[in-house]
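A protein chain is absent from this complex, but the other protein chains hold their places.
Moving on, here comes chain A:
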Amino acid sequence: MRGHLLRRLPSALLVLLVASFAAFALLRLVPGDPAAVLAGPDASPETEAAIRDRLGLDASLLSQYVQWLGDLVTGDLGPSYAIGGQTADLIGEAIGATVELTLGALLFVVVLGAAFGIVGATSGNRWLRGTVRILTTGALAVPPFVTGVLLVLLFSVLLGVLPPGGRVPLLAAPDLGVQYLLLPALCLALPSAAVLGRYLKDGIERALGEDYVRTATAAGIAPRRLLWRHALPNALPPVVTLLGMQTGNLLGGAVLVEAIFAWPGLGQLAEQALVRRDYPVVQDLLLLLVTVFVLVQLLTDLVHAWLDPRIRWE
């Protein structure tokens, strides 16, 4: 297990290194004097000088890079010039929103995925199975922004039961927060739930075709027990790995869903910082997002290796 980790670690670190270079180069690649760009057109020379000093723009590129990494490690990210407030506070609030959205979506993925898989594989009702098939195919074929608009049209405009966008923190006001969370979480979850459901369906169907199931059936074990105690546990390991990979996808997809539902998370903050040309914030956010993404991938890989010993010896 440790060997496997050691093999995967270098490439993860390489990705982080390249990501940090890319994020760092961003501000320096923008045409013009970075301090003037950040200060805006009406700023006084003093403001520009303060920014120059704060970012160490007069020093060599290498020392700027090292200083930036140091600031990141100590959490001293400085003020946001365009949005206002401290960068660390802005990022902290946005992380809370994105985590809330992703966890809500993950719950939907597990529940809907399990329902799609089990119903699709075992239901005796042809119509029900057909509905599940159409739902999963549709959720995968149609882009999330189409699903999002359809969800808003159905639940907000037509039925008027859920708000079309915005956020009330779940921990501050659970009953209201859930109403705001439902649509974005569902929109984010649907494609992943469809993938999970398909895998689970195939897994259960394959497991039900195995010899030991035939033996168990012959021995008179009830179909329900056969499903829950025999087929399902054997279909589960690859699905768990898939769930990990889909968590990475959820984080990536959250950026888009946040834009559709005006959800004030990391993606929205990145977009806002980008539009207002607040490059230091963009720079910090890019590295943060890639780091989280890489960590989730690494974790998934390790869980996969733990569940399937063959991978460790490859």
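Basically, a residue touches a chain if its C-beta (ideal position, glycine included) is under 8 Å from a C-beta of that chain, and two chains touch if they have at least 3 such contacts; residues count from 1.
FYI, contacts and distances are computed from a predicted model.
*Asks:* Any idea which of "XdhC/CoxI family protein", "Lactate utilization protein C", "ATP-binding protein" or "ABC transmembrane type-1 domain-containing protein" UniProt assigns to the chain that's been left out?
*Replies:* Going by its UniProt entry, the chain not pictured is "ABC transmembrane type-1 domain-containing protein".
*Asks:* Could you tell which one of A:A97, A:L181, A:A235 or A:I260 touches the chain left off the display?
*Replies:* Here the residue in touch with the unshown chain is A:I260.
*Asks:* Looking at A:L6, A:L62, A:V157 or A:A172, which residue reaches the missing chain?
*Replies:* Once the missing chain is taken into account, the touching residue is A:V157.
*Asks:* Which of these, A:G92, A:P143 or A:P233, touches the one chain of the complex that we don't see?
*Replies:* Of the candidates A:G92, A:P143 or A:P233, A:P143 is in touch with the missing chain.
*Asks:* Where does chain A touch the missing chain, residue by residue?
*Replies:* On the chain A side, contact with the omitted chain comes from 11, 14-15, 18-19, 22-23, 26, 29-30, 141-146, 149-150, 152-153, 156-157, 164-165, 248, 251-253, 255-256, 259-260, 267, 270-271, 274-275, 279, 282, 286, 289-290, 293-294, 297.
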